[in-house]
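First the structure, then my questions, so here it is.
The complex appears here minus one protein chain, its other protein chains still in place.
Read from first to last, the chains carry the letters A, B and C; within each, the first residue is number 1.
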Amino acid sequence: MSATRTAPDYATAHIKLELLSDPIYLSGAREMVSAVSRRLGFDEVTCCQIALAVDEALANIICHGYNRRTDGKIWLYLWPGEGVPESPTIRIVIEDEARQVDIEKIKSRDLKDVRPGGLGVHIIKEVMDEVVYEKRQKTGMRLTMAKSVCACDNNTGGHRDA
Amino acid sequence: MSATRTAPDYATAHIKLELLSDPIYLSGAREMVSAVSRRLGFDEVTCCQIALAVDEALANIICHGYNRRTDGKIWLYLWPGEGVPESPTIRIVIEDEARQVDIEKIKSRDLKDVRPGGLGVHIIKEVMDEVVYEKRQKTGMRLTMAKSVCACDNNTGGHRDA
Amino acid sequence: MRDGAAIDVSQERVGSAAIVRVSGDVDMTGSPRLRDEIRTAQDARPERIVIDLSEVQYMDSSGLATLVEAMKIAKNKGTLLVLCSMHDKVRGIFEIARLDQYFTIVDSTDEALNA
Partner (left out) sequence: MRDGAAIDVSQERVGSAAIVRVSGDVDMTGSPRLRDEIRTAQDARPERIVIDLSEVQYMDSSGLATLVEAMKIAKNKGTLLVLCSMHDKVRGIFEIARLDQYFTIVDSTDEALNA
């Protein structure tokens, strides 16, 4: 989950969203991703889950990356998968210029140790098929997430047992 | 309605969205704008109207600017107004690299001459407070739109008589 | 290829009337499908076409264009065309376009079948 990759091919993204690290823009970002997912062919539940993953990722960048500064920048890139609406795919890359943290530290609490907080990263990993955190070249972090639904299976993800 | 202006101060935009001129992304763009408008303090009806104006503007760029090519680029910039939630303001700039047209030609049909089509620009002007079309410096068009609700009036726009 | 439309359109025959039911967003991606379905309904030459918009949360000018075209054809053919169960949000755009008087708009399918 922490492989080092080269930067994505930004130029091929179908959608690029740059927003300030202000929590008031979380809903705009997730509604956009949710609406696009729907048009790509994902069912309602999966659209909500993809939007939730985006919301959790952005909230973490705002809280942990920018320490709740509201003037930081966040970039979201979106690629639809090739293919039929029965097997939609979406790839999302989220980048920031916030502080860099060691990848091992990006993890939620033990689920059994119930206390407020410490669930965002778990939710992201549960809901998406592919989740890779990495440090960007110079500054900030990059999160790459992908989700596919195969026409042949009914598993829309999210409720698997860990 | 066709004053020539200098380019907006892109760097100060709170949100920048770049998307392909593919109609499947219309819903993502308008849902984003609608959600942001809601957080800025606009009421439900006004949020829908602002989203509608954005949708009409993007659809026109796709149809008339890019002649339905789906690989053109469109940029949307968004600025919130300063001020209290009781008097929200939003400013939206939409730009393209499509063909340039004379500003006088960007107008809807006479409303009395009922026929299919020819309503988008009318809707945009009816719904927003400020609507300015202009040619960009080298290529493409720019549309600047703004909407405010004054705490002191109940006119949320859109149903005025022309 | 995906067509990206978030719309469903179906039709039903009730006596001499055709009911066209739409759900989803009637925007540039959805309007062509609505247009096709209304055409099919019109080709069967019903006395009345009812377009049920109860499940439509969003419509833009491409939807208006589709309905204006349908109305023109209906008038030509002497068919009655009635819109019903429109949400306030959707009615707003008919008012902005001054089309609320051009169409017959009623509250329910029942009313539309008997209007």
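By our rule, contacts are C-beta pairs under 8 Å (C-beta built on N, C-alpha and C of every residue); 3 or more make two chains touch, one makes a residue touch a chain.
Quick caveat: nothing in here was measured; it's all calculated off a predicted structure.
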item: Listed residues A:Ile24, A:Val132 or A:Ala146, member touching the removed chain; value: A:Ile24
item: Per the touch definition above, residue among B:Gly65, B:Pro88, B:Gly118 or B:Gly140 touching the missing chain; value: B:Pro88
item: Residue, one of A:Ala13, A:Ile62 or A:Val149, that touches the chain absent here; value: A:Ile62
item: Chain B, residues in touch with the chain not shown (by the definition above); value: 38-41, 80, 83-85, 88
item: Residues belonging to chain A that touch the chain removed from view; value: 22-24, 26-27, 45, 48-49, 52, 55-56, 59, 62-63, 111-112, 114-117, 119-120, 122-123, 126-127, 158-159
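Everything that follows uses one rule, which is that only the chains that are shown with their structure count from here on.
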item: Distance from chain C to chain A - Cα centre to Cα centre, in angstrom; value: 39
item: Multi-chain contact sites of chain B, meaning residues that touch two or more partners; value: 22, 24, 27
item: Shared-contact residues (touching 2 or more other chains) in chain C; value: 2, 4, 6, 29
